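Heads up, one of the protein chains got dropped from this complex, but the rest are sitting where they should.
For subunit A:
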Amino acid sequence: MIANNISRRNFIRLSGMTGAALSLGFYFPAKGKEAEILKTEAAGDLGIELNAWITIDSSGKVTIVNHRSEMGQGSFQAVPQIIAEELEVNLDNVNIIFGVGNSAKYGSQITGGSSTVRGTYKKLLKLSASAREMLKQAAAKRWGAALSDCYAENGQVIHRPTGKKLGYGDLVAEASKLEPPKEVELKDPKDYKILRKPLPRQDTPLKVNGKAVFGLDKKLPGMLYAVVERNPRFLGKVKSFDDSATKTVPGVKHVIKVQMNVFTTKREGVAVVADNLWAAMQGRKVLKVEWDDSGFEHHSTDQLYTKMNELLKGEPISFKTKGSFDAVYEKATKKLEAVYETPYESHSCMEPVNCIAHVTENKCEIWGPIQGPDWIQDDLSKQLNIPKENVTVNMTFLGGGFGRKAFTDYPHEAAVISKEIKAPVQVVWTREDDTTQGPFRPGMVYQCKGALNDQKRIRGYETKMAGQNMNHQWPGSDKTSYNDSVTEGFLETYLESIPNYSFGDYPLDSPIPVMWWRSVYSSTNAFAFESFIDELAVLGEKDPLEFRKEHLWDDRYHALVTKLEEVSGWKSRGKNSGYGVAITECFSSIVGEVVKVSKKPDGKLKIDKVWAVMDCGWYVNPDIIRAQVEGSIIMALGAATKHATNFKDGKAVEKNFDTYKMPRITDIGDIEVHIMDNEEKAGGVGEPGLPPFTPALTNAIFDLTGKRIRKLPFNLDEV
């Protein structure tokens, strides 16, 4: 049952608690293998832990752990909804709690890459079914009945011949002593009672009355508040600071120099710590810091993009290629070249970055809006030299994440301050800090070339991508290795149907820290890819949707594009509107979108409607999928038409929502989302709806006006 080669990291850690019954955990095997269920001894405060995710007390109250962060994308609903289906409990009667950081128990908790459902659903289904079978076995044993005469429903085991019932609470102690079954049968999706239903989210009631606790809402007894004046040029050092005025502000307790780790670099700043946040902010206003900003470049936006364009003239560090693009392109008669540009962006979560740390002699406890609690546990253990088991990372609700809150910098800074002042402290990034300090989505320049064959299909395709490579920032990263991200967003099927292609990566070096931003490389790549496919369709004088269809060598893509064609009324579209289409693939899901634009009486453009078709394979909750696609579209609209982060003399220019402008309720019309039903494996939901929107919008604008937009952001009112 247990493989012999389980490494220490993979082994379920024994909790050391006493009086306990059984706990089931996962052994996380090598990639591509099914997880095995193995047995450990453990107990929880909430009753008996049947496994890492499920605890039942003697009254029958079921507690389900959501081991991933909830930042709006719906893990707080999705994880319990999966478990409730096979466990046979009513979701309205279960208690849902966040898991603390513990990768030995839960596997990776880094909530990124739209991975929560697609990464764990099979294991969660199996684990929940195992727990249910153990409860059934306990009942059968008690009754002296055949297991096959027992079934589970709504938190009870029922004896079919007699109608006798026993609640899970009555059975859990006995069940916990049983061996987990080696094999369990999972339900056919057509028999689902809870999965695939648009059930209301369990966190919604908490989010309409102010009761949901976000990081910024968490308070500890004796907690102090800190704000930090960090170097605006990222890499500069504190030369000196004058805190004489700061220390006269009532409530200010400490002014200290701090250093946090940002990838392989150190970010320096001066922290003002006070007994209330307002006092800390006032103290910071009168703080004077002198910086040493020597020894690194102070980039401006223009310089950054000039450098990227220069890079494209050189040699890439790596290529993903098929056939011989150069030869094909040279000989082609129907060919095209275009350059696309996307800006740097701030994540700008509505809840600014913040974190509470309480560091004592040999312990560290963290609370905050956190996307990677296990990662932070690992990192802080190393940075503070505290054993991992003494580092507790607690998750709160997140007021947005989008990749920013997956990162380890801000908990590290909070821990450094707490350690120094010997008190629990909440470090709050003001909106200005949040907008200007990064890490940012990297700005990119794409050079695309394409050639058509005699049938006006794509014979050769090339994209050269220049910009900061996120992977190159990690300690020990190989800066010469091939970066797969260069094709993120591109349809897998195009790689089959296009006979000659070439993707090149031209990484830019800059002191500006960059990080995953919702849908990561797809969020920018897709604009170049799907705009250029559209330009090639125009070159071939073909309908843009038909042109794409000719390159989709797989039934799954055809089903999606046919659905999109139907729901958007593509074939019967009128002449007074512009229609644009784009199809992208991101985190194992395929999404197609059609945008319809028209001119208002004043001649300005407006977006009338967006149709989206999502194929994410196996799924949990159709209403959450619709919500995520709606939200992704609006976030993409912001990055396309409203905001960008510019740099001047090494500093971010836009500081708050007055200059870093967000989409508003007035900016978007109706969004209609459709979901494909099929037998495919689960794909991502939180991010894949974002990439196709921008190219679909600019393609629609071209359709209406003949104007091709190749640089973002652009002002919709000025097209």
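The rule is short, and it goes like this: a contact is a pair of C-beta atoms (placed from the backbone, for glycine too) under 8 Å apart; a residue touches a chain by one contact, two chains touch by 3 or more; residues count from 1.
Keep this in mind: contacts and distances are computed from a predicted model.
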{"item": "Omitted chain (choose from \"Gas vesicle protein\", \"(2Fe-2S)-binding protein\", \"Cytochrome c1\" or \"Cobalt ABC transporter permease\") - UniProt protein name", "value": "\"(2Fe-2S)-binding protein\""}
{"item": "Residue touching the undisplayed chain, where the options are A:D57, A:D149, A:E174 or A:D203", "value": "A:D203"}
{"item": "Absent-chain contact - pick from A:G60, A:G236, A:P343 or A:G399", "value": "A:G399"}
{"item": "Among A:A146, A:L186 or A:V213, the residue in touch with the chain that has been omitted", "value": "A:V213"}
{"item": "Contact set of subunit A toward the excluded chain (per top definition)", "value": "70-74, 200-201, 203-214, 216-217, 219, 225, 250, 276-279, 282, 348-352, 397-402, 430-431, 623, 627-628, 630-635, 656-658, 662-668, 670-671"}
